[in-house]
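All protein chains but one are shown in place.
Coming up: chain A.
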Amino acid sequence: MNNRIAHRFTSLKEAGRKALIPFVTAGDPSASVTLEMITGLEAAGADTIELGMPYSDPLADGPVLQRAAQRALEAGMTPNAYFQLIKEARRRTELPLVGLVYVNTLFQYGWEAFGQQAANAGLDGLIIPDLPRESRYYHGKPLTPLPVTEIRLVAPTSKHRIQQIAGEAQGFLYCIASLGVTGARQDLSENLIPFMEEVSRHSACPTALGFGISSPEMIQQIRRLADGFIVGSALVAALEKGFLEDEGIRPALNFVRELRRALDKT
């Protein structure tokens, strides 16, 4: 297991900075655009990049990421193409790369095989949004730990589960900032402050807030609440718009630069 994630968060903390973690769907609208995006995101100030493996029926995702997954699947994204993409990305960047993969994709590819391929390709962490701690079974047997860092999720509704999940966290703890599926929002959970206070009490790991974070203004308001911020739907929507309006990836990268600036303002 490599430690790109831990190193990144440690050096950010030493510098008094926050992690910016943009999310893109791998292969949306094509693998080559995703590669271009990865390079561009690093230049625009990303600290870690989250790469979604598209899935046909993503239960945790809103319309924007559902559309992105559809485009990526239609463009031919498969687990093997995903590993290939990560391998090529790894030649271009030393940023931590974290995958988001629905559990059925892992089960059909083979839990251990997927983990091994992901690690070999150079993925540092894996988020499985539909695998809560009680459900780590397949064919009646407990799932073995993966050779990449499994990023755990905790939600404002987790209540007494926060302590358990935070205790198992590694890499960073993914804190769900709003109820509901992914998607840009005007408001985050009203309980965000007590929720993050509770999380911080139990977590030895860095924390990252995601779900619904949509603008530089919002990120500035909540920048003290966590060590990192994940922006997915708002970025993918900018990417979608860029392609609809023949501007390519530029507007999406500009958006990331604005987020970076907002995050660096103290």
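Please note the rule applied: a contact is a pair of C-beta atoms (placed from the backbone, for glycine too) under 8 Å apart; a residue touches a chain by one contact, two chains touch by 3 or more; residues count from 1.
We take it that contacts and distances are computed from a predicted model.
*Asks:* There's a gap in the complex where one chain should be. From "ABC transporter permease", "FtsW/RodA/SpoVE family cell cycle protein", "Carbon starvation CstA family protein" or "Tryptophan synthase beta chain", what does UniProt name that chain?
*Replies:* "Tryptophan synthase beta chain"
*Asks:* Could you tell me which of A:A155, A:I213, A:I249 or A:A262 touches the chain that is not displayed?
*Replies:* A:A155
*Asks:* Of the residues A:T10, A:S32 or A:N104, I need the one that contacts the missing chain.
*Replies:* A:N104
*Asks:* Looking beyond the chains shown, say which of A:V33, A:L97 or A:L131 touches the absent one.
*Replies:* Of the candidates A:V33, A:L97 or A:L131, A:L131 is in touch with the missing chain.
*Asks:* Write down which of A:L12, A:I176 or A:V256 is the residue touching the left-out chain.
*Replies:* Of the candidates A:L12, A:I176 or A:V256, A:I176 is in touch with the missing chain.
*Asks:* For chain A, which residues touch the unseen chain?
*Replies:* These residues of chain A touch the chain that is not shown: 55-57, 59-63, 66, 73, 78-79, 102-105, 107-109, 129-132, 134-135, 137-140, 153-159, 161, 165, 176, 179-181.
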